[in-house]
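A single protein chain has been omitted from the complex, and every remaining protein chain is retained in its original position.
The block that comes next holds subunit A.
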Amino acid sequence: MRIACPHCGPRGLEEFLYHGDATVRRPRDGGAAPTKEWTDYVYFRDNANGPHDELWYHSAGCHAWLVVRRDLATHEILHVKSARDAA
């Protein structure tokens, strides 16, 4: 598999670390209490099929966190952008 890093260009899978779902958002001003909003953020994930946004870290490259839109059924990578731009 290859990921086109927006900074470094297309690079092999071995340069990247997979992190997980890029669509969850850390509760802003979520407070100190362990609410459902918090547990959902940390634990609750959809088992999506088809295109999905994932976080990857270019650990052996520029250290950028990337949002990779990947089809989980075909492994086709549809889009890559830096997480900072997506945030």
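Quick note on the criterion: a contact is a pair of C-beta atoms (placed from the backbone, for glycine too) under 8 Å apart; a residue touches a chain by one contact, two chains touch by 3 or more; residues count from 1.
Simple rule for what comes next: contacts and distances are computed from a predicted model.
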{"item": "Listed names \"ATP synthase subunit b\", \"Sarcosine oxidase subunit alpha\", \"Peptidoglycan-associated lipoprotein\" or \"Energy-coupling factor transport system ATP-binding protein\", matching UniProt entry of the absent chain", "value": "\"Sarcosine oxidase subunit alpha\""}
{"item": "Hidden partner chain, residues of subunit A it touches", "value": "1-3, 10, 12-13, 17, 19, 26-27, 30-35, 38-39, 41-43, 55, 57, 59, 63-65, 75-77, 82-84, 87"}
